[in-house]
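I'd like to ask some things about the structure below.
With one protein chain removed, the remaining protein chains of the complex are shown where they sit.
By written order: A, B and C. Residues from 1 in each chain.
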Amino acid sequence: MKASKVFSLLALACLASTAVQAQKTAIQSIEEYRAMLQDGNPADLFEAKGEDVWKQKRGPKKASLEQCNLGKGPGVVKGVFVELPRYFADTNKVQDLESRLLTCMETLQGFNPVDIAKTDFGKGEQVIMTALATWVAAESKGMKFNLSQAHTQEKISFEVGKRLFFQRGGPHDFSCASCHGQDNTRIRLQDLPNLTKNPGDGVGFAAWPAYRVSNGQMWGMQQRLNDCYRQQRFPYPGFASEATIALAVYLGVNSQNSASIAPAIKR
Amino acid sequence: MQTRRETLKHSAIVAGLLATTGLFPQYALAAYNKTAFEAKSLAEVLKAIGAGAPVESKDVTIGGPDIAENGAVVPLTASTVLPGAKQMLILVEKNPAAMIAMFNLTDSVEANVATRAKMGQSSDVYAVVIMADGKVLFAKKEVKVTLGGCGG
Amino acid sequence: MADPMRIRAQVAGDKATVRVLMSHEMESGQRKDSAGKIVPAWFIQEVTATHNGKPVLTAEWGPAVSKNPFLQFVIKGAKAGDKIGVTWKDTKGDTRTDEATAS
Partner (left out) sequence: MKKQHKISLALLSVAAVLAGCAAVPGATDLDKLTRDIVKASFRDEGIVKASVLDTDETNQACSAADVAGVPLDEAKAKAIEALNFKSIKWPANDQFLGDWKEGEKIAQSGRGLTWTDTAATPNGGNCYNCHQIDKAEISYGTIGPSLYNFGKLRGVADPKSPDARAMLEYTWGKVWNAKAYNACSNMPRAGHMAILTPAQVAHIVALLLDPKSPVNQ
């Protein structure tokens, strides 16, 4: 009894001097934890499903997506992810991966894009959408981002995306920049990339789609942005809406020359 | 390197084979030990599977993170260097039910298995090895579970 | 029907390290849905692994194995080209078998 009291007094005395060290150790431990999860990323399951669904004849037109043009010509999948979002002449719009897949599901397979856009994440055709996005992204793993800014619409999207990134609002006055506007900060123990400039290989835009271990869900970039806005206490951004696509252009252009690690595994 | 497509094709064939030979049902476990998976402690689990008293051993290793960023997925490894391991258990002491998984080994596999567990809170985790001679050895370590980010 | 597993079997020397990912909700029976109702337990209970058709490992799992489960084990006396099979069965009686070739 006495001994333990002495010990706890000693422990208290030591606490102040060791606290800094303990904090560092906690961060190292979290790093170790993340490393342990790298081997065996459940995103593999969604990637396999996406490849399978790409080739399946589906929808009212009973067609596959094998002729889908994601920017490098019909059926080309490798390398498209790191050039999206980009301008497409046939729709006269700047589109990200998911909104472009939606266009292909409409034109090739006969699905109603409005219905799919309205479907909750993780339900019905949105499950297919996420699997497709996961597979398409995986086909560009290790490649460097290289978004075009040649078309006027692509430049406009970037400028709008930048304004959205810094837009403060909602009850908390948050903007994307509140958390992602400075170097070397964290929320709780999560490191926050500075997305106003190039955050580096496999960070931020270059990591999604990703498997979230906290809820066991696979998320595409649209869902990632949607949940950022939820936590910002913003209203709900429509799936494949112009706002989310413009924001993706801003993030993607900032990631120029960074290597994609998607699909990643995240907390 | 095998493609996914081939894996899928193989799976169908294997599933068919197993069905026709009746291999899987025949080999299926005698009965799922419901009592063991509802037990609240290491002692109760061992009682439910008819094992004796456990002894802490340096020859058994429990692998896992010191801190898990998220309790939903905690990678845990159980292994031993001793020959003659028959069963290996992975437990999380403070979960609603302590036992996560029970592995029945054969001579064809190493006494080294890994899986991932859900943890409701920080807790001691155990690797338990039941030897062919009935000895029950264990190792334990603490895993801290931290909170997530914003939005609760 | 459940989605396929992903099985990787890597040979080093005379051993094969097998890593398996399974597509499963692994509902613990502890979780509440948005309406506050308990979501009933639904999880993989039994796992069997085979090496060239011969069972080498079985496992019993509880509901606290993580969603989309990961399993790793090491087969002795394995070489490239060997067939590694895995079968699971869940609490609803659903089952799934997949196979990979060691490389």
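In this text, a contact is a pair of C-beta atoms (placed from the backbone, for glycine too) under 8 Å apart; a residue touches a chain by one contact, two chains touch by 3 or more.
Note that the coordinates shown come from a computational prediction; the quantities given were computed from them, not determined experimentally.
The hidden chain makes contact, of the residues A:W54, A:F81, A:F145 or A:F174, with A:F174.
Of the options A:E66, A:E139, A:D201 or A:E242, the residue whose C-beta touches the omitted chain is A:E242.
In the full complex, subunit A touches the omitted chain through residues 15, 19, 22-23, 26, 92, 151-153, 155-156, 159-160, 162-164, 166-175, 177-179, 181-182, 184-189, 192, 229-231, 233-238, 241-244, 246.
Here is the rule we go by: only the chains that are shown with their structure count from here on.
The touch graph of these protein chains is complete, with an edge between every pair of chains.
The interface carrying the most C-beta pairs in contact is the one between chains B-C. Centre to centre, using the average C-alpha position, subunit A and subunit B are separated by 33 Å. Measuring from the averaged C-alpha position of subunit A to that of subunit C gives a distance of 28 Å. Shown for subunit A are the residues in touch with two or more other chains, namely 48, 213, 216. Across the assembly, subunit B contributes 8, 72-73, 75 as residues in contact with two or more other chains. On subunit A, the positions that touch subunit C within their shared complex are 39-42, 44-45, 48-49, 211, 213, 216.
Residues of subunit A that touch subunit B in their complex: 25-26, 29-30, 32-34, 36-37, 48, 51-52, 187-190, 213-216, 230-231, 267. Taken together, the subunit B residues at the contact with subunit A in this complex read 4, 8, 65-70, 72-73, 75, 144, 146-151.
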